[in-house]
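For this depiction, one protein chain was excluded, whereas all remaining protein chains were kept in their positions.
Labels run A and B following the written order; every chain starts at residue 1.
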Amino acid sequence: MHTSNRAVDPPVIERRDLIKLCLMAAAAVGLPASVGAKIAQAAKAGLRPSVIWLHFQECTGCTESLLRSSHPDLGELILNLISLDYHETLCAAAGHQAEDVFQAAMKEKAGKYILVIEGAIPTKQDGIYCKIGGRTAVEIVKEAAAQAGAVVAIGSCASFGGIAAADPNPTGAQGAPAMLEGKKVVTIPGCPPNPYNFLGTALQYAVYGTLPTLDTKGRPLFAYGRTIHEHCPRRPHFDAGRFAEKFGDEAHRQAFCLYKLGCKGPQTYANCSTLRFGEVGMWPVRAGHPCVGCTEQSLAFRVPIHQTVDIPRPTPSDSFAPIHARDEGINPVAVGVAGLAVGALLGAGAMASRKLNPARVPDKEEKP
Amino acid sequence: MSHVAEALGGQILTKPFKLLLTIFGVGASVMLWRFISGLGATTALNDGYPWGLWITFDVVVGTALGCGGYAMAILVYVLNKGEFHPLVRPAILTSALGYSLAGVGVVLDVGRYWNLYKVFNPLMWNLNSVLLEVALCIMAYVVVLWIELSPALLEGRSAWVPKLLLQRKLGFTMADGGQPRSTSSRYPGMSTWMIWLLALGLLLPTMHQSSLGSVLLIATTKLNKLWHTPLLPLLFLISCVGMGYAVVVFESALSSAVFKRPPDTRLLGRLSKPIAAVLFLFLGVRVLDLIGRGRIGAIFSLDRYSCLFLLETGLFLLPALMLLSRRRNPDLGHLFRAGMLILLAGILYRFDVFLIAFNPGRSWSYFPSITEMLVTAGILALEIMAYVAIVKRFPILGGVRPSSSGWQAMNGAEVTR
Partner (left out) sequence: MSMNRRSALKKLAVLGTAAAAPAHAVARTRRSAPAQAVALLYDATRCIGCQTCMVACREANKLRYESWTNLYDAPKDLSANTKTVIKLHRRNGTVNYIKSQCMHCIDPACTSVCMLGALYKRADSGVVAYDPDKCVGCRYCQVACPFNVPKFEWASATPKIVKCELCRHLTDQGGNPACAQVCPRKAIVFGKREELLAEAKGRMAANPAGYVSKIYGEVDGGGTQVLFISAVSFEELGLPLLGEEAIPELSETIQHGVYQGFIAPAALYGLLGLVMLRNRRRGASGEKEEVPS
C-alpha cells in the first residue's frame, strides 16, 4: 500500500522527473545543466555520496535552514541524491542504535564520506561541556574527521565558534578548523547560512569529487566572494547618501540604506543579498534590519549590532565629483568670430594709417 | 594763424553712422536680454572666470582709453605746454564718453545692479576694498569730466542756459560773441574754481587708474607671477598715461582723415618724446621689478605666459623706438601706427592681468561669447556715434594756436590774429 510517509514508502520516480529534479538542484547551486544530468546518472547508479552529520554546541538552526530548501527539498536530497548515513536531528533511531549506525557508517564509508559539523566544540576542562554517548565533542570530531573524505563546517559556530564563543567564552568553544589543524575544512559560516551554500558544496563533491574554490578562511568563493556592500540592492541609496536614521522613520519606511543603523555589510562576505532566504527573497536588510555580519568572526557576536563600521574597500561610483571638475571648454565659433573681428579692426587700422601720409592730406602748416 | 574751436556741422545720420546705429541696436537688444534672463544666458562667464570681456574691455580698457583727457591735462596744465591746448577738448570729450560708457558697462555686468545706489552710502563702505575706491573715483571723475566739457557744450547756447548760473557757478560769462571769459579781474584766464576742478580731474584718474591695477593684488594664487607684483598700481598708472597720449594721437589723426580736416601733424609729432619716455619708463619699471622679484628668468621659458610677456614687451618697445626715430620729421601715418601699437600694448597688458594670465585652476576656461562681443561692439558704436554727433554740433575740434600763453587762449579770450 502506498502511504504518504516518504521515509517508509519512498515514491517511485520516473526517469524524466529525476532528471528534472537534478537539473533544478544543479541550477539552484549555480552548477551548469550538464551537472544535473550527471547527478541524475549518479543517483540512478545508486552512487549516492555518504554524509555523516555531527551536532555539537549548536541551536540546530543550520539543519533547520537546510530543511527549508526546496530545490532540491530535503526529502529528494536525502533520499535520492545523498546518503545521509548519520544525522542526529533527522534520525529515526535513538540511543545505542544511533551510535552503532554512526560507527558503522564511518567504518563502511571510510575515506569517502562527507563529514558535516554543525555547532562549536567546547575545549575547556577537557571538553566536558558537550558529551554525546559519554564521549566529548573533541574526541568525536577528531575520530570522525580522521576518516572523512571531506570536512564541511556548517554555520558560524562550526566555522569559528559563533555565539558559543562570544565573550567571555566560558566553555572555550572553538570552530572545527581550529580543532582540526592541518585538515582542509570547508566552512559555510552564517547564522544560519543559506542552505544552498552547503548544497552547492556537497553536490559538487558528490558529482565531481572536488571541492569548490575556497578563500583563506575555507569559505567557498561562489558564496562568500563578495561583501554584502558590494552586491546590495540598497547600494544606490548608500551612494546617493540616503540613509535611515532611526527604525521607523520616513527614510526607513522608504527602504533607504541601513548603514547608519549599524549595517555590517561593508565588512561581511556573504551572499544573503543576492541568493536570499526562504525561497521568497527575504533577508534581514529587506526586512528593515541591518546586517549583523554573522559570517564574520571579527563582527558576529563581537561588535554591537548598531555600531557603524568602516569601509575597508570603498568602491565609489563614477558619479563622484573628481578633485578637478572638467570644464566645458571654449566655444570655437566665438573664437573664430573674435579672431575675425580683431583682424578686421587691425586691418582697417593699417589701411587707415596708409591713407594718412602727408601727400594725401595737406598739413596745417602749409596753409597761409 | 589761428582757428577757434568750432562745431564741424554737417549731417549726423550718414551711412557709416547708420551702420553704427544698427550695431548699437543689436548690442542694446542683447543688453535688454541680459536684464531679463540674467548673465548666464548672455555671457560665457563662469565661477572660475567671473570677470570677462565686459569688465576687462568695457571697464578696464575703456577707462584707460579715456585717459586722453588725463594725459593731456598733465601736459598742458601741469607741465605748462600750452601749445598742446588744441588737443585738450577732443581728449576731454573722448574721456567723458569713455568713462560714462564704462559706467554703463559696470551696470550691465554687476549681478545685483539695483543695489548700486548703496555705493554712495558711506556707512556701508568697506574701506579695505580696492574696487570700492575705484568705483567712487570713477563716478566722481565722470562728473568732473562733464563739467570740464561743459564750456564746450554751452558755448553759443546762452539762449537756453541761465547766464547767472554760468557767472556764479562756472566763473565765466557768455559775453563777447559767445566766448566764455573769466569773471575774475585779478586773474584773467581760467577761473580759480576751474583750476581746483582740474586738479581733481588729475587726482582722480591717478587714484583710480592705479587702483585698477591694485584690484588684482588680492589674487595672489591666481595671477601669474610675471604680472602679479606690488608695483601693479604703478604699472597701470604709467601705461594708462601712455595709452592716453596714444588715444589722442589716434583720435586726432582719425578725425582729421574722416572729417577731411588738416591734421596737427607737427603738434602730434611733438608728443613723440613724452610718449616714448612714458613707454620706456613702463618697460624699465617692469624689468626692474622682475629682476627684483627674481623672476626675470621666467620670461625666457617660452611657455604661454612667457610668450605673452614678450609680445607685450614688443608692443611697448616697438612704438617707442618708432616714435624716437622720426620725431624730427613726423609722418602722420607713422604716428598713427605707433599710436595703434601702444593702444594694443596697453590693451594686451590689461587683458593679461585681468583675464589671460589669470588662472583660477584646471576646472575652468573662458572665452567671451558672441553675445558678449555684440554688447561690447554696441557700446563702442555708441561711443563713436556720440563722439561724431557732438563734434558736429559743438565746438570741440579745431582749436587755438596761441601766440601768447595758453591760459588766456584756453579761456577763449581774444587772440592775436
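To be clear about the criterion, a residue touches a chain if its C-beta (ideal position, glycine included) is under 8 Å from a C-beta of that chain, and two chains touch if they have at least 3 such contacts.
Here the structure is a predicted model, which is why all the values come from computation and not from measurement.
Enquirer: From the list A:Lys112, A:His324 or A:Arg354, which touches the chain that is not on show?
Expert: That would be A:His324, which touches the missing chain.
Enquirer: Could you tell me which of B:Thr14, B:Ser129 or B:Ser325 touches the chain that is not displayed?
Expert: B:Ser129
Enquirer: With respect to the chain omitted from the figure, which of B:Leu8, B:Val30 or B:Leu45 is a touching residue?
Expert: With B:Leu8, B:Val30 or B:Leu45 as choices, the missing chain is touched by B:Leu45.
Enquirer: Quick one: say which of B:Ile195, B:Leu283 or B:Ile356 touches the chain that got left out.
Expert: With B:Ile195, B:Leu283 or B:Ile356 as choices, the missing chain is touched by B:Ile195.
Enquirer: In the full complex, which residues of chain B touch the absent chain?
Expert: With respect to the unshown chain, the touching residues of chain B are 35-41, 45-48, 50-51, 74, 77-83, 109-113, 115-116, 118-119, 121, 124-126, 128-133, 135, 187-190, 192, 195-196, 198-200, 202-203, 206-207, 210-211, 214-222, 230-231, 233-234, 237, 266-267, 270, 358, 360-361, 363, 402-408.
Enquirer: Considering the whole complex rather than only what is displayed, give the residues of chain A touching the chain that is not shown.
Expert: 238-243, 245, 259-260, 266, 308, 310-311, 314-316, 319-326
Methods note: only the chains that are shown with their structure count from here on.
Enquirer: Using the average of all C-alpha atoms in each chain as its centre, how far is it in Å between chain A and chain B?
Expert: Averaging C-alpha atoms per chain gives centres 76 Å apart.
Enquirer: Show me the residue ranges of chain B that touch chain A in the complex, using the header's touch definition.
Expert: So the residues of chain B in touch with chain A come to 1, 44, 46, 48, 253-254, 256-257, 262-266, 331-334, 336-337, 340, 361-370, 373, 377.
Enquirer: Can you tell me which positions in chain A touch chain B when the two form their complex?
Expert: For this pair, the touching residues of chain A are 324-327, 329-331, 333-335, 337-338, 341, 346, 349-350, 352-358, 361-365, 367-368.
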